[in-house]
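Provided herewith is a single structure, encoded as structure tokens, for subsequent inquiry.
Just one protein chain is left out here, and the rest sit where they should.
Going in written order, the chains are labelled A and B, and every chain counts its residues from 1.
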Amino acid sequence: MARSHRRIMPVALAAAAALTLTACGGGGNFGGDDDTGGDGEAEEGPIVIGAVLDITGVGANLGVPEQNTLQMLADQLNAEGGINGREVELIIKDNQSTEDGAARATTELIQNDDVDLIIGASRTGPSLAMRPIVESEQIPNISIAANAAIVEGSDWVFKTAQNDVVVIQSIIDNMAEKGYKTVALARDATGFGEGIAEMITEVGAEQGIELIATESFEPSATDFTAQMTNIRNAEADANIIWGITPSAGLAQAAYVQLGIDAPVYQSHGVANDAFFEAAGDAADGVLAPMGRLLVADQLPDDDPQLPVIDQFVADYTEEFGTPPSSFAGHAYDAWKIAVIALEEAGTDADALRDAIENVSGFVGISGVFEMSPENHSGLDSSALIMAEAGDGRWNLAE
Amino acid sequence: MTAQKTALPAAQKRAPRILQNALVQWIGVAALVVALIVFPLVASPTLMNIGVFALIYALPAIGLSLLMGLAGQVSLGQASFFAISAYAHAMLITRTPIPEVLAAVLAVGVSMLIALLVGWPLLRLRGHFLALATLGLGFIVYIVARESDFTNRTLGISGIQRPEVFGMEIGNNGLFFYFVAPFVVIGLILALNLTRSRAGRALSAVNDSELAAESLGVGTYSLRLKVFVLSAAFAGLGGVFYAYHVRIVTPEIGEFHLSVEFLLMVVLGGLGSVWGAVAGSFIVELLRDGLRAIIPTIIPGATGEVQLIGYGLVLVLVIILLPGGFVGVVQIITRWVRRMLGKGPSTTARSAKLQGASDQTPTGAFSAAIAEEEAQRIDSAVEQAAANLPEMPTPVATGETVLRLEGLTKRYGGVVAVDNVTFDVPAGRITGLIGPNGAGKTTCFNMISGAIAPTSGTVSFLGREVQGRKPNVAASAGLTRTFQNLQVFGSTDVLGNVYMGRYRNGRAGVLRGMLGMQGAEQRRHRDVARDILDALNLGDVADLPAGDLPFGRQRMMEVCRALALEPTLLLLDEPMAGLSGAEREVLAELLRRLRDAGLTVLLVEHDVAQVMALADQVAVLDDGDLIAIGTPEEVQANPKVIAAYLGTEEDEAEQVLEGVAAVDAVRSDDPKEDDDA
Partner (left out) sequence: MLVDFLQLTVAGLSQGSVYALLAVGLIATYTVRHVINIAQGDFAMLAGLGAVSMVAGGVPLLLAVIFAIIGVTVASVIMERLIISRVKNLTTLVSIILTLGVSTLIQACMLLAWGAEGRRLPTFPGSDINVAGISIRSQELWMLGALLVVGGGILLFYEKTKFGKALRAVAEQPVAARIVGISPVVASIVAFAIAGFAGGVSGVVAAPLYLATWSAGLLLGLKGFVAAVLGGLVSFRAAIIGALVLGVLEQYVAGYIDGGFKDAVAFLVLILVLIIRPQGLVLRQSAVRV
């Protein structure tokens, strides 16, 4: 079905007039659902990339650096002459960290702005809300959220953040090396902590490590005595605290407070400075798998990611005055993958999707990506290093 | 006969006004329909996005506005019903093969069921308890959705297909807007109908005076419960559309912030106005997007839920400065425009009319037609009144027992206010209940009317025990009352007050009210109410706000209201208090005639002389005990009564009982009885 371009003269009705304040390009609200983005699109004119980010709301600390990154990279790209001579227009929408906001923004980008590709969202929930829309509209989407469910079985959705299972793989490998046999888990009760226990059980079984206790805590929780008491009683060889700051930091403080001396692994959710504010001295010695970004200064010189990370950190710091977070890194990877595919395939949706699936050996901030039709995530555990907390920062662990 | 002459033309004159109101409403609905049809054709996609969500959110907002406007209750958990239904619908259509329409109906039903379970115990309590409990419910729903595998925890329910209507997929915002809009319009019409229906009027009467409304047979609790469940149904319907539109349902949609947004829509639109709720949902959605765009430009670096600052400001400012909200502003503007154009019923004309009425009755007499110098007209007025009164049904023969008190006792801690009082009230008679200050008259009266529960003993009305039940139980059986401290329904006019008296005689419930299938019934009752007002010389003020009447006429209006119920037994709480001499005479004569027409009257009165002159039977309470009962003559001769009234000073006591001395001394109520009220 061709997009209808009916333009109906605004009817001079008082009631309607009030509502048409921002109505300039009316008539686009009946875009058919099978109106594929690539259909008969000219392979010329500006390329339009949309982004749906958690710029306001609970995900703001993720979305804002991501927004900065994308804006910076788009400016750089256009300064260099765009993609194959075509200018790139970046349109960023805020989903207010809500599912309906994400659905809204996605619909708007597709129907109003005719985007060729969408980046986002920052977190799992909004990303899942975008998925049915991009699939039915057939627009390639690169999410920068973590949960594997975002891409599972999807033809159109990709993501650049490591799968949780990759992080768990990395923790379990480290545990196995040290000879631990039992592990207890305290996870947060959000989407971030969802399904973690099951993954640990599954991955651990391969290495002979058994999950013997699971506790959960609310992301807004302030007291963790109950959970940590139960963890203490489990007497596991090592424990995992899986959450984001500040709750993961407060949980860490309670852990030390209750005198538990088994080693602690945390997730990549604490790969930031806020963790140290919340955990204080209790942070020392915590192990956490994360991307190389935070420990770039300690990487060996031959690390292939080093020049990429150094360049990005330098650019970002110069532009915004603070070093980039790992979330900014996910946005960087999403942008670069999009650009590689667009250079390769242009703006035809099907060709673009196939091109993303063929991205291979791309060295990004979070790791080296190997996309395929089966794997829309592209990172394995080699993307992660094990970091150890000490002196109020993350260091490369031995 | 003068009153009768004016009655009919007056009614005819006013008929167009009612029509006019209906007309205004239908013009409003028509304008809304046109606006909703045009909107998707002209709106930009950004605006369209806002529009679709505004429509979806308008449904819970309408429900909340009914709850706040009619039931006088606030729900701080409207989002939880929205979420429950969204979840139920999403799970039903993704996990079961049942048809989608049935799934939607079931989903709304689940919301209603939860509302019923929550409202059932909590609506018996005072207003703010429901607000608090629904707030708690909101958090519980959110946490349960987040923690239970059944709802797929934080990932929520996804995979919801777009709806299809007659084989056409609702695949874009424009179509979806048209898909939701009819439901919003129908919901709006149903809600508007409800506010004007028998149930709606009853509930707004409850908000003015719960006791008075219940004394007219309004079952406050069950009506409120129905409205609460109904408001959950509106929220539930919104939830179904949300599930269809966003196609993923996660725990966040049950969160407190969405409940606050719904509340903001209702408050901003205009408290309790159904139109306001729809307007409010569009305003809040526009506000949200506007604020998020504007605030970061004003405050550089502002991130997060920056729109909250606007929400908070707006909420506070509206409540302080514009309690009428958006609708209130529209009303002020319309009034102003009308005055500028010099047409329509201006407020000055209205107050002039009122002024005229009170000019003629500077002492607060209750009828302009009956001033002292027109005493000769009293007889004709009352005669005419009796001629036009509704039938007084007499289910039992004159003289037989209508009301029986047996061993009625009320204790407050160690104090016995009423002690083992037993007597009968015979049909077709006027019974007076008197006693010195603090004797327990009011307590006794309140136990009969159902306002307070006795500690022990029974009150049997027409053979049925009614003690300890809510006043509406006895009222439904034909027992009603007036109030010493007037309880007028200030939110409506005089006619509306008397019309409320017809409540018992109507049958239309919430459902019929919503469907607007009670017009004939309402008109019939309104005519009866008008006849009663005309009969008692209040026809000229029928359209004035009840609170604007002078005291005496308000008292008379309460009598009209009680008579409109066609009671078997009329309880009068100090009906003479505050009336002038002439007014007392007219009221007394009216009561006699009502008695002759078959009405049974029980009155509590300080004016002993009036009671002696009026009553057929007098009961005397002293210190909680029934010390005498009999004809006025018997009671006056009873030495215990004399002693009770003035101790040993029998001379004076006799004087009092003969009505020679003033009885003002007993006017002021004792604090103990105040407590009961």
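In this section, a contact is a pair of C-beta atoms (placed from the backbone, for glycine too) under 8 Å apart; a residue touches a chain by one contact, two chains touch by 3 or more.
None of the values given here were measured: they were computed from a predicted structure.
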May I ask which residue of A:107, A:227 or A:347 touches the chain that does not appear here? A:227
From the list B:319, B:453 or B:517, pick the residue that touches the absent chain. B:319
Full-complex touch with the removed chain, picking from A:257, A:317, A:360 or A:382, is A:257
Could you tell me which of B:139, B:221 or B:423 touches the chain that is not displayed? B:139
By the contact definition given up top, give the residues of chain A that touch the hidden chain. 58, 60-61, 186, 189, 215-218, 220-223, 225-227, 229-230, 233, 245-246, 250, 257-259, 274, 277-278, 280
Missing-chain contacts on chain B, rising order, are 72-74, 76, 118, 121-122, 124-129, 131-133, 135-137, 139-140, 143-144, 146-147, 256, 260, 263, 267, 299, 302-306, 308-316, 319-320
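FYI, only the chains that are shown with their structure count from here on.
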List the centre-to-centre spacing of chain A and chain B in whole Å, with centres computed as mean CA coordinates. 54
In the complex formed with chain B, which residues of chain A make contact? 6, 8, 10-11, 13, 15-16, 19-34, 55-57, 60, 63-64, 94, 96, 98-100, 103-104, 107-108, 111-112, 124-125, 128-129, 131-133, 136, 147, 149, 189-191, 194, 216
Counting only contacts in the complex, chain B reaches chain A at residues 31-32, 34-35, 38-49, 51, 53, 146-147, 153-156, 158-160, 162, 169, 171-175, 177, 242, 245-248, 250, 252-253, 282, 292, 303-307
